[in-house]
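Every protein chain except one is present and positioned as in the full complex.
Here the chain labels run A, B and C in written order, and each chain numbers its own residues starting at 1.
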């Protein structure tokens, strides 16, 4: 069984390679009669495009989305929604030199071992470019979530060791790093410039917050809401850890410090991150995704070629210095897909 | 769609409540002609039983497993393997007092909101007792993994703030905490006694290591090996964070510090945790699961009853002080299920 | 991927062999808060038991069902419902002689080729006894259908060449063949006696009718309602053809003879069998399943043994002369499972 589909009620299937003709997604299970036009999706794709910030790739893709099916007179019909984005600025020349060399930290070697063949150009299917399709699907998911008053925000709480000092939601879209604080964004910019100059790359942490989520979402015992969120976020290339609510910290809390006391109007605290026993409790859902540094760096590293011969590599090309900020809308999209899927799944139960 | 099945090629479906007649699991997709008898499974269930250590529940379940189908003359036949464990020592009296009160940190309130009804006795389906079925299924998975020389070890790297000082695999089964170091185990015992005395509970961290795993397992782009591992582990009740390889730390590493250089005989380091681009790279797979404290504590907490009236609660009953150590074989079982599932899935691809 | 589960929203997973310890089913996705007790299920299992009519097996199984999970105070809770039926009267001796010989028309040879091993006793997993689990699950499905006023009737329209002369629903449970007409039932009894005397076996046709089914069920383009019904019914061992509505006859009708004209109060005719473009149209759903003769006959046939040596076989044992009547409640159960599954699936769409 292959693995390019996600969700059970709101099912997305993505396809496409970094330097192929196009990328796209088929969304099966979107409820009918919802308003949907290309601009709803385009706005989100634009947020994922290279920011112009230091450290951002120079590949310039318009990422113009086209709706090929599933809508009629600008409304969803309940049939599959097919979205396509053509690749316009792929430049495969830069990849010729490394076509037979495995980049450390990259999927080159594992794709080769798994399939015995790979499209090496731009990372092929393993490229971050694949997330265009996720963001597009997430935009459609948000149209459904809007009907329920569910909002999903994502922002960079840490980049290259620079931690956000506060969370001002209004600041997020006012800086190229999706930092929740303008002042922090400036410090991030400086740090990224330094790292870029050294030919290296950087990681960070993204936080996603779901507001307005009803209680009752999540399917014990395996498709728990937090389990599906963890999978969704960990399925993004650069993510190496996921935590829900107090997350890592709960290891050192006592029960009396970790439990959220309950009052008639809700929970006194939110260490649970809005999920108890795998089911949403009505509070904000909060998760954090840890982003590793981009593996393609200019600093020389030891590696092997496809004949297992030792060699060294220094990756030039048009690479981002960090998956942040572009990964931020991707995390947001994946959370959207999980919430909408469970929202529809819960309809079969009622309460 | 409900969520009590896990896996696509090696599919396990669990059922049962803490104080119901029995718990069990149906395993569909186990390859035929493998030797399997009840003792293979019983050994693993025995490791999950209350340890006798301080802080362990006093409920005494023999957890005797019976194979009801799927084997013939002690070999698997390729048909579904049904396993059952009867509940023998359930004592529902202790739960009468809290049947209408929601325990903070517990699934009482979310189950009620999701289903509009719940079996309150012993936590019903949300009880840790549900994991008996997971461990039994994991034992069957291990029979398949043994054929491939794949080993899976799990141990407690931290409990109640006490961090393991070293990893001696031989020590793991020689102490009641599955600590990888006898000396650490003693310190854990002392700390747990203190917490027990205070009526509180504790969390910790479990590490799981897969050895002998071939490269090529994991299905891009959504069913990546790390994505499915994250889901598997996060689907265990008490887990609040999952990290792969260097995990959380990668947020602050530079690319040159994070990438594992490659030599003809393998990777120089293993910060990736054995997975690149969602596909196993042949190195050891390493993950850590963060365990929150048991929510049922004797310390008085504020909460509400099912009529939304404020009240307080102090949970007596026969509760563990920490999900560790019993959650250790559960984490191990879930990783077994993921690896065997992807091992079978990869067979449809070859390389 | 294995195949012992059916349905996407109301998921049943069956397990068990003819001469194993027990048979059972796990039902995942049954809505909560519905009244359910063992007698609801037992009644249906009793209808499937050997009838006492001529040609019925002499194996006497009480087929007593036990609910092991998923209910609390006689109501469903939304958690998996596990049902078990122990085998009490299996007699494996009769099968010793044919353990190494493949019975013509039977799955002996294909199970051996597929799995390289098989439980030969009583046909193992390929036995009609497996359908006990289907009937039990169907009984639970009917509890859900009752809430919606959906009724499902099944009856024998033809047995051993004897065609039912009329459809009197009241007669169905008044004769051992589930014939919809007492007079026909008598003729069937006579014909079956003759066939039994000759050591042979017989086939027939079962019709299933769904009343009160709302329009809108069925998921284009692959999970059409008729497609899932065809699969459900064809998955029963002895079925070799399935037709919906006018079925086979439509091959020779003209469009003007086949189309059902539409009036404000419904369709003028029902050649469509209640399904248009894979979606229920609100009319009765009607399908017919063609049942081949039982392959185990006393008449001597040529065959081979497991070493491919030619031999002959005359099957003694305690075999039915026809899968009818016992297959009638099985067809009914499979249709119940499809309708309830699509009823729940449609909830995610609304209209």
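By our rule, a residue touches a chain if its C-beta (ideal position, glycine included) is under 8 Å from a C-beta of that chain, and two chains touch if they have at least 3 such contacts.
Note that the coordinates shown come from a computational prediction; the quantities given were computed from them, not determined experimentally.
Colleague: Among C:142, C:272 or C:332, exactly one should touch the missing chain; which is it?
Modeller: C:272
Colleague: Considering the whole complex, which of C:119, C:189 or C:228 touches the chain not shown?
Modeller: C:228
Colleague: From the listed residues C:75, C:292 or C:318, report the one that touches the chain absent from this view.
Modeller: C:292
Colleague: Out of C:60, C:113 or C:174, which residue would touch the omitted chain in the full complex?
Modeller: Final answer for the missing-chain contact: C:113.
Colleague: Need a quick check: the contact residues on chain B for the chain that isn't drawn.
Modeller: On the side of chain B, residues 1, 8-9, 29, 31-32, 78-79, 220, 344-345, 347-351 touch the unshown chain.
Colleague: For chain A, which residues lie in contact with the unshown chain of the complex?
Modeller: 1-5, 8-9, 11, 13-17, 20-24, 26, 28-29, 32-33, 66, 68-70, 72, 75, 77-82, 84, 114-119, 124-125
Colleague: Touching the missing chain, which residues of chain C?
Modeller: Touch with the absent chain occurs at residues 1-6, 8-9, 14, 102, 104-107, 109-111, 113-116, 125-126, 130, 158, 160-161, 195, 200-205, 215-224, 226-235, 237, 240-248, 250-264, 268, 272-273, 275-282, 290-297, 299, 301-304, 308-310, 345-346, 348-351.
Operating definition for what follows: only the chains that are shown with their structure count from here on.
Colleague: Which chain would you call central, comparing Cα centres to the global Cα centre?
Modeller: Nearest to the common C-alpha centre lies chain B.
Colleague: From the C-alpha centres, identify the chain that is farthest from chain C.
Modeller: Looking at centroid distances, A is the chain farthest away.
Colleague: Give me the superposition rotation angle from chain A to chain C, based on Cα atoms, as a multiple of 5 degrees.
Modeller: 180
Colleague: What whole-number Å value describes the gap between the mean CA coordinates of chain A and chain C?
Modeller: It comes to 46 Å between the two C-alpha centres.
Colleague: Nearest whole angstrom, what separates the Cα centre of chain A from the Cα centre of chain B?
Modeller: Inter-chain centre distance comes to 27 Å.
Colleague: Enumerate the residues of chain A that touch no fewer than two other chains.
Modeller: 1, 8-9, 220, 345, 348-351
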